[in-house]
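I am attaching a structure below and will ask some questions about it afterwards.
Part of the complex only, each chain left as placed.
The letters A and B name the chains in turn, as written, and every chain counts its residues from 1.
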Amino acid sequence: MALDSKIRVAIVGSTGYGGVELIRLLQGHPRVDITSVISTSSAGVPISKGFPHLTNIINQDLDGLDIQSIAQKADVVFTATPSGISTPLVPQLLQAGLKVIDLSGDFRIKDGATYEHWYKHPAADPRYVEQAVYGLSEVFGEEVLGKDFISNPGCFPTATLLGLVPAIIAGWIDPSSIIIDAKSGVSGSGRGTSLTVHYAEINENLRAYKVNRHQHIPEIEQVLSELTGEKVTVTFTTHLTPMTRGIMSTMYAKVIGEHSQADFVDLYRQYYEGRPFVRVRDTGEWPATKEVTGSNFCDMGLLVDDRTGRITIISVIDNIVKGASGQAIQNLNLMMGWEEDLGLGYTPVYP
Amino acid sequence: MALDSKIRVAIVGSTGYGGVELIRLLQGHPRVDITSVISTSSAGVPISKGFPHLTNIINQDLDGLDIQSIAQKADVVFTATPSGISTPLVPQLLQAGLKVIDLSGDFRIKDGATYEHWYKHPAADPRYVEQAVYGLSEVFGEEVLGKDFISNPGCFPTATLLGLVPAIIAGWIDPSSIIIDAKSGVSGSGRGTSLTVHYAEINENLRAYKVNRHQHIPEIEQVLSELTGEKVTVTFTTHLTPMTRGIMSTMYAKVIGEHSQADFVDLYRQYYEGRPFVRVRDTGEWPATKEVTGSNFCDMGLLVDDRTGRITIISVIDNIVKGASGQAIQNLNLMMGWEEDLGLGYTPVYP
């Protein structure tokens, strides 16, 4: 493959966990050159200063945030920025002719009022929200091809929606009955310091947070509503667990109609057939978060309970890979018309 | 208080986590003398050999299991034995005139067939099952006074039932809608070795197990059915989390009637008024497992969600204390007519 067939990539927010994971994953991507790593707070400093694990791997200095400079250096920009930052930034990048894959939540919620209710700050320009393709790869991947602007899904919605969508589309579960009990590792909170992520406070500890208030709720409901054609509301609880990486979403719903355990397993396997990153376990086996650590996999298991008429669905992802940077690269691949798993063939790191 | 006013206690299963915790907690109990620590596997060895943390604290050798010897040495026996061992043992202890507090599950399930379905081995003699008082202290504590034989609740049922009972008794939640998503630390699996509890396999990992199959399900359903007068079935999932101690039970149910968030908080606080070990948090605050570690507390929080008409209830306990040995001592206190919290005034170890 000729060198000139590579695309040039810039990463805004390179000193967050999402940004640094983009660097790790893109190092092994055969058609990408990272030409600029950008951090508004640490411009001019070698990125390996704050992240010594990158020593001798990426020797660039961090760039400041300058639209024109990015436009000269890159073809595609990943914006791994906190919510609220992408709102004004992404339009500028698009106007400068760049393709953008945005990892923030700023362009995921189509309805501005809903966004503002959950995110507590102003919504982005609706023209750009409209333009953004919601990049849940296994569900909406076909819409990503050839587009310029992808809004990358949140970590909880990724694990949750991949676990619900086949049954929802088939009409086999009651949308009004959905309860989602989600658990996340601490890296999901980002690299900012706070008492919540103080080791002594969360080690050997388990706590719920943002019960019924998490900003990923409207994202899940928007997709489920779109797929069912009715307004879906869900009960959603997030828990912080003493581990660094990993999300598990445990989901409960009422089964509609006569569908056996085997029917459901078949339904899910057919839905995800040919998709390299979803692995549906055999009946009686349940995925553990460590079985996907460092990889782009989403593993899932499910069980129909005849005693209660409910199904329990469990899906796991690495929150920084499939829940953020890995799926963003998957979206890059889909956008460019490359193989979906190009450069993403990481075996989970186990143990 | 005169020395002769103390009772003499024996502990069967002293080399398991439940047994060794009984020793820790009873060391500080003003009316108890531990006169025999019993282990069938390690008789004759000082207990501090296998548990060096007990050096200079309890210097006894482990005794073998001999009913007559126990009857001479002790007034009350705690049987912290695996399921199946207590079935034949407890009747012998009772016949020898001992009072028994049994920490196994062998005498909790009133219906023999149900026991055998979930536990996969023969049920105990129904006369003894009948005699056993189910010692969920805050709910059935009044029945414990003066009795000779207490069946101590399981760890998951303790956390779960304390979280559900006030609403169930009030008729404010729909019993058919109950979903319980439980999480436990690894010590709940006991001290036996297996791949499941291998550090490298469960550290930085989260896994579900025994989904809809956990033997604590019939215990929860039995109590809820008894309190409601109707047959209740629940959806119950257990997760193994990378921490040593702690259980969190996250519960979901449909609210019946017009009851506000404030109503529910009042209901719970009234129900637990005067009970020293249940702490109901203010609205918006959620308990974390570490906030009860090492203590006999059960902390809980709850939230009514008007969007979905559901209530989310979260309760936490230390699985080895309130979920096992602490509640067993609480039952001893109630049985003897002592203050409920005598010798149990441990402040949680935080952080």
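Keep this in mind: a residue touches a chain if its C-beta (ideal position, glycine included) is under 8 Å from a C-beta of that chain, and two chains touch if they have at least 3 such contacts.
Keep in mind that this is a model prediction, so the values were computed, not measured.
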**Study point:** Identical protein chains in the complete assembly, only 2 of which are shown
**Key:** 4
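Throughout what follows, only the chains that are shown with their structure count from here on.
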Point to revise | Chain centre separation in whole Å, for subunit B relative to subunit A (CA means) | key: 39
Study note, to complete from the structure: Residue positions on subunit A within touch of subunit B in the complex are 179, 181, 183, 185, 200-201, 203-209, 211-212, 233-235, 237, 239, 241-246, 248, 250, 252, 286-290, 293, 301, 303, 305, 307-308, 310, 312, 314, 316, 351
